[in-house]
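Yeah, one chain of the complex is gone here, protein chain that is, but the others are all in their spots.
So that you can tell them apart, the chains are marked A and B in the order they are listed, and the count of residues begins at 1 in each.
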Amino acid sequence: MRAALTIASKDLKTELRSKEMVSAMFLFSLLIVLAFRFGFEESVSAGSVDMPDLAAASLWICFSFAAIVGMHSSFAKEKDRETLEGLMLCPVERSELYVGKVISNMVLVFIVDVLSISFFALFFAYDYGGNGLTVVVIALLGTVTLVLVGTLVAAISVNTKAREVLLPILLIPLIAFSVIMPSVTLTGNAISGTATESVREIVSIAGFAVIFGAMGYLTADYVFEG
Amino acid sequence: MIEAKGISKTFGRRTVLDKVDLVVGDGEIVALMGPNGAGKTTLLRILATLLEPSSGEVVIQSMRVLDDPVIARKAIGVIGHSPYVYDDLTALENLSFYWSMYGLPRGKSEEAGRAMLERVGLSHRMHDRAAVFSKGMRQRLAIARALLHSPKILLLDEPFSSLDQKGVDVLSQILLEEKAKGRSILVVTHDVQRISTLADRADVLIGGRVGRSYDSRAIGKGELDMGYRTSIERGIS
Partner (left out) sequence: MDLKLGKYWAWFAGISAALMLITVLLAVYYAPVAASSVRTANELLPSIEGSTITVAGFVADREIMNPIRTPEDPPVTAITLADFSDYRRYLDAVVSGGLEGEWWTIEPITVRGPYLPLGTNVSATGEVVATHDSSSFMLSCDSSDDVVELSSPGEAGIMTSPISQKIFYFHMPSAWVSYVGFFLTLVFGVMYLRTRDRRYDRVAASSAELGVLFATIAIATGPVWAKEEWGVYWRWDDTKLVTTFVMWLVYIGYLMLRAAVVDHNVRARMSAVYGILGFVTMPMSLLSSRIAPLIRSSHPQVIASSSGGLSMEAGITIGIAVVAFTFLFITMLIKRVEIEESEDELEDLKRRVGGED
């Protein structure tokens, strides 16, 4: 566990200096919210749009795509500068590499989640029906599952040509049912103040977190090799 | 001591290494030479536990590496093609990171890092980020990184290539010091001149096999220089 934490803190420290990932993710999510704002301009102004639905859907699109950008670069950086090989030379289990990357990605993605939630509030002049804090908590829950599977898939896709394109192609079908659909429902309900009714969604997201986490932990030996 | 026993490596049906036997004893510097594509780097990667051999085994201090590669890695220090350092961390932070990754005692990392940077002649730049380092300075940092956990086995891949004259001297000095401590050192290189003054033995790898071996007496008489050229020519033709 020490190695995982060492890797995570190294990632966060380098990120604090270069701000490479966070700035890319930040801009990405800003642009997505902006695109939604422009796209729904007329109906939002006319008030004819279902705001909880719109907020839930656009936030999760933001979270997913920003996370994809971040998780990709967390491995692409190590691969391009060949430091990944340096990590592999270290006397640690491969699963620690996975856990370390999961921790640092989770922190960075969650920061961007909170920023996206704020952008949306700002651009749409929307207060989430006073349930902003619940939305943040749900973002954290969904992000855990998203990052657990995303980190593993990013570790796979970084070995390929055209890896930037391949990561979303490989990842989005996997998170469609496990993260996006239940999280959108959950977020929509939370804004409407009925989050407690969505036990099935919470169980499903958490269940997939366990499945994906176990898979990442067990297959890390094969993903990080040679 | 590190010992390769009958190592073969095939990629698909292409055989890169064909039952290679190699021993580097304690306090011994062995040069591994050979033409491009002879399998030198593949052998080094297998010894460094980055690749698994298709058959054969690697034994370090009478322990089979495949039984527990995690433990084996503690005994190995590698200087590879790339320095494996993070641009956004300072020289000292890079060493602290690897210190922690090798599971070495907390709290002593700073002290050990400073000493190591002193040894490779980088102590005046220890608080600079690696991004601003020249290629030679990165290589020095890589040397410091590889020696940080006092490995019993040192594996070096073309370590002299990016160093200036002073750096080469520093590395040669370090290799001799490590040799005196009883470390086993394997150097992959093309630099016959340089290695002739250091190596106790030189093995020439051709077509995935150890073609010829020269002991220190033969190297001293310049036989390596001549023999290496002819064996390379023979290997290609």
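Just so we're on the same page, a residue touches a chain if its C-beta (ideal position, glycine included) is under 8 Å from a C-beta of that chain, and two chains touch if they have at least 3 such contacts.
The structure presented is a predicted model; accordingly, all values stated were derived computationally and were not measured.
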**Asked** In the intact complex, which of the depicted chains does the undisplayed chain touch?
**Response** A, B
**Request:** Among A:Leu166, A:Val179 or A:Ile205, single out the residue that touches the unshown chain.
**Result:** A:Leu166
**Asked** In terms of residues, what is the contact footprint of the unshown chain on chain B?
**Response** 11-15, 37, 207
**Request:** Could you please point out the chain A residues that touch the chain left off the display?
**Result:** 149, 152-153, 156-157, 159-163, 166, 169-170, 172-174, 176-178, 208, 211-212, 215, 219, 222-223, 225-226
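Throughout what follows, only the chains that are shown with their structure count from here on.
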**Item:** Distance between the centres, which are taken as Cα means, of chain B and chain A, whole angstrom
**Value:** 40
**Asked** Which part of chain A faces chain B closely enough to touch in the complex?
**Response** 2-3, 6-7, 10, 13-14, 17-18, 81-83, 85-93, 226
**Fill in**
Note: in the complex, chain B contacts chain A through residues 45, 48-52, 70-74, 76, 78, 80-82, 84-89, 93, 97-98, 100-103, 129, 145
